[in-house]
Each structure stands twice: as C-alpha cells, then as structure tokens.
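One chain of protein is taken out of this complex; the other chains stay put.
== chain A ==
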Amino acid sequence: MGEFKVHRVRFFGYMPSGIRCMSFNERAERLALGRLDGTLEIFNFKDSFYQEKVIPGNDSRSVEAVCWVAERLFTAGLNGEITEYDLENLCPKYSLDAFGGPIWTVACNAQGTHLAVGCEDGSIKLFEILPEKIRFERNLDRQKGRVLSLSWHESGTRIAAGMLDMIRIFDVQSGHATHRMLVDRGVSGMRNHECVVWCVAFLSDLTVISTDSSGKVQVWNAAMGILSSTHLVSKSDVLSLAVSKDESSFVVGTSEGTVVQFQFLANILGGDEKAWVRTKTFKPHTHDVRALAEIGTAVVSGGQSVLQDLQLLFLCHALLSYRLNTTNFPCAGMLLFQFPAQLEVWRLGESEGRGEIWAFVYYLSNHHCLKGEKWIPFQGEDHISCSAISPCGGWLAYSTVSSLRVYRLQCDEHVSISKVPKLPKVLRSAHQLSFSDDSSKLFAASTHSMVHVISLSQSECKHLHTFKPKSGSTEPVHLLAASKDGKWLAAANRGCEIHIYNLHKLKPHCTVPIYGSCPTAMGIHPTSNNLLMVHADRQIFEYSIVEKQYTDWSRRVQREGLHKLWLERDTPVTHVTFNPRNAAQFMLHDTYMFCIIDQSLPLPDNKCQFYNQITLKSLSEQERLSHAHAFKMCTKYQHLLFLGLLDDESLVVVQRPLTDIASQLPAPVRLKKFAT
C-alpha cells in the first residue's frame, strides 16, 4: 500500500451546543432534538439513527420544548413564541406569540387536536391545531407561578401541570383546577428554595409522575390528589423524565449525569399488586441530563456533557452528533471551519526553516461587517447552514436560512476579502453549496430539490440554469458532487434519491436506482466518472454515470456482502476521497476510523480478520499479498471530523477530541466521591 504523510489538525475549536429537549415521533420513528443554541436536529431511527435533517438555530430563538403533532414539528421557547417548522425547506414556517411571557413547555394531546403551552405568567394556553396553522382557543384558569411542565391525560380531558412547589390537575372542559398537590421542598437546607417541578407525566391509569429540583421522583394518584410514593434519586435536580409507550417503565435524568430507570413491577413475583420500583442506574454523562426519550428497549439521553461510556442500551447522541459539513476542504491547502455563527479559513503555508505550518487566514462572522459592505441586520441572527470554499481558494460562499453570500478571497501577501455584489435573485438560500473543480461554477441546492448553477467570473455572477428533479421530490438536497472534468453533477436528497445532471447539456442525465437508506457521502471518480455512494446503513455502491448502471465492482460487493464488522460500525461515513496515486483506491472515514478501499483486492469475507493491519505488518512481503483484502482500516485517529488530500498527496485529518470539549465545559455538579 504505502506510506502517507498525515497532517493532524486539532485546532478546530468547535464546541457543540448542549441538548435541551427531545421528542420522539412513534409513527415516523424520528427523534427531534433541540439544542441550547436553537438548532433542531432530526434523527431517523429507521435508518441507522442517521442525522437526517438540521434546522440551523437563531440567536434570538430558544428551544425550551419540542413537540411532534403527527408529522408536524412545533417548538416553544423563552422568547414566548410557538414555532412550527417547514421540514422540507428546513426553516421556521411561522411563529406565533402566545402572549404569556416565556414559554417553558408545550404538550400535545393524544388526539392531536390541541396544543397546550405553559407560560411564565402562570397560564396554560390551549391552541387548536388546524391543517396549516394553529389558533389560540382559550386559557385554562390562571395560577400564580410559572408552569414548567405539562402532560395530557390519554383521554384529553385532563392536564397535569408542574409548577413551583405544586402540581395541579386541570379539567380541560371547564378549565378549572381539580386537584392541587403540594410538593415537599426537601431537606431542611433547601426549605427556603422553591421546589421546581421540572417534569410531569400523566399516565392513562390517572397516575402522575413528577420530578423536581429537590431530587425526588414522586408518584401521585391524580384521581384522589394524593401522593402514592416518593423516591429520592439525587441530591440535586432531576431534570428529565420519559415514559415508555406501554407505561410499564420510565427513566429520569439528574443533573449529576445519572439516568435512573423505574419499572412497574409486582411486589411479589407473580403477584397482582404492582408498584413503581427503582431498577437500574446508569451514569452515561458527566453533566446534566436535560432530555430523555424512551424508545422500546432503548433510552436516548442528552445533555450538556461528554459521553463517558457508550452503552448498548443507551444510544447517546449527546455531543457526538457533529453537524454535517462543519469543515470543508479544498485542494489549495486551505481549510474552512464552519461554526454556528462564523467561518474560519486556515492555509498551509511555509515558515522559514521550520517546514510547513498552518496559518490562520481569515475569520468571518455573519455579525461581521466587511469594509465597504453595507450591513443589513436581519431579524435575529440566523446561524450558518452551509458553506463552501472553492478549490482554487479564490471564492467563499455561505448560506443561512434567509440569505446567501459569496465572497472573493485573495490571499497573496495580505489577505483581502470582498463581497460579490448583485447575486442572482434565485439565490435566496441554500441547503448545500459546492464549487466546480475549476472554480468557475457554484452549485447551490435550494428548495424543492432544485440545484442552481451559477457561473462565477471576476466581473459578475450569472445564473446559468436550474435543475429540477424529474421525480418532483421536495426533500432538501444534502449532498452535491461535481466531476473533475466538469461534465457531471450528482445531487442527493433526504428522500434517498440521487439525480445526475449533465452540466454541458444542462439537462438531467439519469437517476440512480433508489436505495432504502439515505446516502451519507458520495463522490465522482476523477478519471472513470463513476459515482461512489455510501449509505447510512454503510452499504457502498458504485454507479457508472456513462453507462447508467452499477459497476461490476459494486455488483461484486452486493453479491459477496460486506464484512459484518463493517456493517456493525455505529457512526456514518461522512466523506469520500479518491487516491490520485492509484485509481483503484478511494478513502472513506467515519468518526472513529478512516479506511482505504482497494477495488483491485478481494473483498473480506466474514471468516477473515477485518482489522488486519497489525497482522499484515508482522508478515513478509509475499505473505502479505495472500492475506490482504480490500479494506485497509486505520483506527489511529479518533473523533475524526474530516479527512482529505492535499496537493502533494499527503493526508489531512481534522480531529476534535472529546477530552478537549470536556475541558471547556463548565464544572459539573459536585459529587461527593468516596475518600475525596
């Protein structure tokens, strides 16, 4: 195989934002997740837990609670607004002020007809859900003190509301509170502090479960308004609660980073009398567990922390789910780092006598006002959704939900940057941006799966053409790949479709047969023009664009099957790169490994050793040939965000070690450990 020079980059200071809330949609098997910076992410649990969609956040918008209503997604936040999202265009559809001060919680009834929100002023507001919008219906009786948590009874006639020091049960019909259940403030030292009921859950048998700031999990009988049992789980807050669908168990998350499971079990084996019993305790986090979702046999927990241990039961996406395309790498020896509200450009330069060194080139923020540019503040500051730098290093483009900008970048002795004026009007915003290999064209994936082609020149930017998919799909495009010869453009959308367009004729060329799993990375081979695709279930396909069919190698892969250790890896492949030295080799990477796949070698079968690099190293040249297989795995670099090739064919790996992130997090709740 050979040696590779590796530039190991760990100065990308990306800090993922903490997880604030989660909601699981049973029907679509999708998990919506809100982060502290207002970003919403949707994970598809049917498709290997792939991060399917990302709706970039906004500085002025906070997400306190997220709620699915059928296929629609609502959030509410401390800005007092309820927002519904357009999941096709990945942007807020509309926002509605509830006029009750900051909103702490939102809950939808089982019938999907009404949305209840709990406000700072103590009111619970009911909104009627209409096909296109929501409409305020009425207030329930207003109480003193903020409403922090809400839960509907299955029948839709009652609501449990968690407030300060108490839980109230409301009758929805009359709007009156029927029961008022006082929550004990806890230990004597805490008597002066109000007890905040962080979460309530209303079960179908009229049981209410509450978690509060004094570390208690309490089970109430809402029919009688009495306390059934109390479980002291933590010394600090119990912040999150999730009940399983069959209501036989629930999990709570504490600010100490533990997750505790309770189960509804018979007191005596085989007996009829059942009680909630604390069964399992996990400590998957170092910090607060702010959000939980119980999904069948799995529990998803999230918070502001770094995973300590990835357990099988816990599919934890706390911080590892980096946003896609946070880095972008062209061949001109430049790195573009994308942060939620800023971009950084780094360049590989020469320093006197000390060899190559990465130099910080430019910092661009969407707050930043360039010289000569007129700054137009838009309502709130939207976060960057995608960005790209051209292969020649001369162009830089980024897009937010509401605007798209292209900059001319000149870095000779001094760096100068200028905004390209008068962009074509079609360029409103983009889900994905890409430059052609010769940097003459910009491809912008827009709404309804359209791809705009813009020609770039020193003088002007001109809209050349807009490709529309034949299928009429409206799903957003998340991957774009242009061929090196500038003839082909491939666009993959979230609906798993991959369309190939002919850039010379400006016509759709063909559609790759749809595979059931979403593509996570793709690239067009520089010489053979074969499109290589890796899907969320880690299947690899190679499609010949010219012949409009799968290549022989791809068919061989499908026939022989991939190694089971490859299929068992749990993070998606995020980039595909081709080895210029050897046309038969391409490189893939996920978060924990990169590998070079040699198409000329036999595929590994399930019987042979998959991670065989150490074995091969110990063998002689001749023996290596008989033992080698197509997958050359390298697990040396962990927490990989990006892997690319420089002009001189050396590799660049961008890492973000979890320990670095952990060191920048605030100190967790102090735990008294034994003998400390």
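One rule holds in what follows: a contact is a pair of C-beta atoms (placed from the backbone, for glycine too) under 8 Å apart; a residue touches a chain by one contact, two chains touch by 3 or more; residues count from 1.
The rule is simple: contacts and distances are computed from a predicted model.
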Hidden subunit of the complex - UniProt protein name among "Signal peptidase complex subunit 1", "CASP-like protein", "McKusick-Kaufman/Bardet-Biedl syndromes putative chaperonin" or "Nucleolar protein 11": "Nucleolar protein 11"
Full-complex contact with the absent chain, from A:E3, A:E132 or A:D246: A:E3
Contact with the hidden chain (one of A:I417, A:L616 or A:L665): A:L616
Sites on chain A contacted by the missing partner chain, in the whole complex: 1-11, 355-358, 596, 613, 616-617, 624, 628, 632, 634, 636, 657, 659
